[in-house]
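Notes for the one structure printed next.
Shown here: the complex without one of its protein chains, the others still in place.
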Amino acid sequence: MLTAFAILTDGLVYAAYLFLIAIGLTLIFGVMRILNVTHGSFYAFGAYGSAIAVGIYFDRGFPAAGGFLLMVLVAMVIGLGLGLILERGLLRLFYGKDEVIVVLVTYAAFLILEDVIKLIWGPNSYALYQPLALAGTIDVGSLVLSGYDIGLIVFASLLAIGASFALKRTRWGHLLTVVIFDREIAAALGINVTAVYTITFVIGAMLGALGGAVMAPKIAVTLGIGVEVIVLAFAVVAIGGMGSIGGALLGALIVGECRAAAVHLVPQIELFVIYAVMALVLIFRPQGLFTRIAPRKI
Amino acid sequence: MTMVSRPVLFGALALIIVAVVALALPSWLVSLTTLAFANALVVLGLIILWRAGLVPFGQALFYAIGAYAVALIDRYGGMHDVFVLITAAAVLSAFAAFLTGFLLARYREIFFAMLSLAMSMILYGALVKTETLGSTDGFHVEAPTYLGYAPQGAMHLLVLFWLVLAFSAASALLVFLYFRSVAGALAVPVRDSEIRLEFLGVSVNGLIHLNLVISGTLAGIGGAFAALSIEHVDPNMAYWTTSGGFVFVTILAGAGSVAAAFVGSFVFEFLKSIAYDILPGTWQIFLGAVLLVTILFLPEGLGSLFGRLRQRLNLKPANVSS
Partner (left out) sequence: MRQHLPHPENRLTITFAAWFLGLLALTTTGARAEQPAPVKIGFVTFLTGPAAAPFGIPDHNAAELLVESLNAGQVPAPYAQVGLGGAKIEAKFLDEAGSASDVVTQFRNLAERDHVDVVVGYVSSGNCLAVTPVAEELKQLTVLDICGTPRVFEEKPRHYVFRVNPHATMDNVSTAKYALAKFKDVSVYSGINQNYAWGQDSWRDFRLVMKDLDPKATVDKELFPKLFAGEYGAEISTLLTSNAQFIHSSFYDGDLEAFIYQAAARGLPQRIPLVLTTGESSLWRLGAKVPDGTVIGARGPHTFFAHESALNVWFHKAYVDRFKEQPIYPAYDFAQSLFGLKTAWEKAQAKKGGGRPTTEEVIAAFEGISFPTPSTTVQMALGNGHQGISDTAVGTYKFDKAESRPEMVDIVRYSAACVNPPADVNSIAWLEGGMKGAKCD
């Protein structure tokens, strides 16, 4: 019984992690049709920024609540800066080119940023341990849950709700939805697609950095954390469907729960789980879970 | 016939020159070129698929199958002849491509890429879990024999190089002819508009399946030669970053010409060596920067240089696209 509950909560925690790293990517992918490899760099920069800035904050002994707020702020600033530099300075030059070329450009940017991280922060690892300790624990029988993990689940849920609300109820959300649905019609309707691109990319960058910032207290922030995240995020986006927040959420939940079950019950297959889920979903729903069936152009 | 013979002539000439010059080159350069050409075979397969508008992120699946086939037969199968090994690798990877093609041929764009990636990662996971094969450490591949001849010392590098060169030439020629065949020429319409092609009575899925088998076989042969060149196999050969590396070189080379696959692959390996050598701590910035410069200034890849060269030397009319 306890194992079942453990699987449930572990699945939710991992799903929160996957959702946080995938939401930025699915947004950029859905609107701009760009498979943004630099997403891993946004995550890494967010983690480094958070580990250092928030670490200093807690070292100075400022109130705890502010620390968590600072995490989000740091992510926003990093995402804004990086996103703008990349989109305006680099990606803009390649719009209209073959999609694969654009992917390659983001890959080149990723390579460069990996070494930039090393040049700025060196090869050592950083730790941000205060938030984990401050968040405390919740006991359920012999199972101890970390307060921070629960907080992450809540945070991811709020983000999902907020993002859906923004997409469905605000003007900007409607514009984005139209561009996701059909770029050409959107432009024909007079929507400034270029501005939408820039803003989307920056928001995606902020979300990517946010993922890194809130995960920083749990991991060792070191070189190479971006690489691992990229393929996970891609898998979740492929499962959920391009540009679909609901899809990313559902994809994250499915993978999270399957993986948690695997770890508890059949640890040998843990390595395969995400790819097996992805393969299965794609076999039965070739466009991902939540993509609208688009009419084929003749 | 004139359209075919001139590039073929140049290619054959370049090949003979390279084969002869190899005798005078330092051996590190020979082994680097051997590896580059082995990888170029994979890139050749990717060019075939890219022309049809498909970019798989899982070619490492066939690359690893070819490599491990050679390594396993060499170690446990008791056969060391290089032609047996390469044939086995080709057959096995062709078969794998044929099987996976049934599923893959139905997908396009990002889902095609992700599904092929998933398949290669499943092989990766299986290899990592196989401790008898050394898991992530991999294992050694013994030097092969060539129809009974076992070259000694530095000769074995040269002999392998000439063999890879010969295979590269054969593959290049075959692919070149394929592009000029009906099946090959149909790749471009597949990319542009499948529905029209279907209306003409061509089975697009069947065509893509064929292309998948061809490129899967090429990737398997490339993996086999790579295994023989570095004398080691490990599961990383099936990892997605390996597939990514091949896509990287493919786009660097461009889809325009067959020779571009080989030149592009060689230039990439060469550049990587330089990057490691002069910038040991920051070679990634160097590679990324070079890639960006190339994409900016040569958007059609290195292969387009040949086109422009021919234009400049007035050997080819300006508006022919291969």
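Per-chain residue numbering starts at 1, and chain names A and B are given in the order in which the chains are listed.
The rule is simple: a contact is a pair of C-beta atoms (placed from the backbone, for glycine too) under 8 Å apart; a residue touches a chain by one contact, two chains touch by 3 or more.
Predicted, not measured: the structure shown is a model, and the values here were computed from it.
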Shown chains touched by the chain that is not drawn here: A, B
Residue, one of B:P26, B:G78 or B:G201, that touches the chain absent here: B:P26
Residue of B:R6, B:H140 or B:R180 in touch with the missing chain, whole complex considered: B:H140
Residue of A:L2, A:A64 or A:I85 touching the missing chain in the full complex: A:L2
Hidden partner chain, touching residue among A:I52, A:A127, A:A166 or A:I191: A:A127
Residue numbers in subunit B that touch the chain omitted from display: 26-29, 31-32, 35, 128-129, 131, 134-140, 226, 229-232, 234, 236-237, 241-242, 245, 267, 269-274, 276-278, 280-281, 283-284, 290, 293-294, 296-298, 305, 308
In subunit A, positions touching the absent partner: 2-3, 6-7, 9-11, 13-14, 17, 92-93, 95-96, 114-115, 118, 123-125, 127, 129, 132-133, 135, 137, 142-146, 148-149, 215, 217-220, 222-225, 228, 259-260, 263-264, 267-268, 270-271
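The working rule: only the chains that are shown with their structure count from here on.
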Whole-Å gap separating subunit A and subunit B, where each centre is the average of the chain's CA atoms: 33
Complex contact set, residues of subunit B against subunit A: 50, 55, 103, 106-107, 109-111, 113-115, 117-119, 121-122, 125-126, 128-129, 193, 195-196, 240-241, 244, 247-248, 251, 281-285, 287-289, 291-292, 295-296, 299
In the complex with subunit B, residue positions of subunit A that touch it: 29, 35, 90, 93-94, 97, 99-101, 104-105, 107-112, 114-116, 118-119, 227, 231, 234-235, 238, 242, 268, 271-272, 275-276, 278-279, 282-283, 286-288, 296, 298
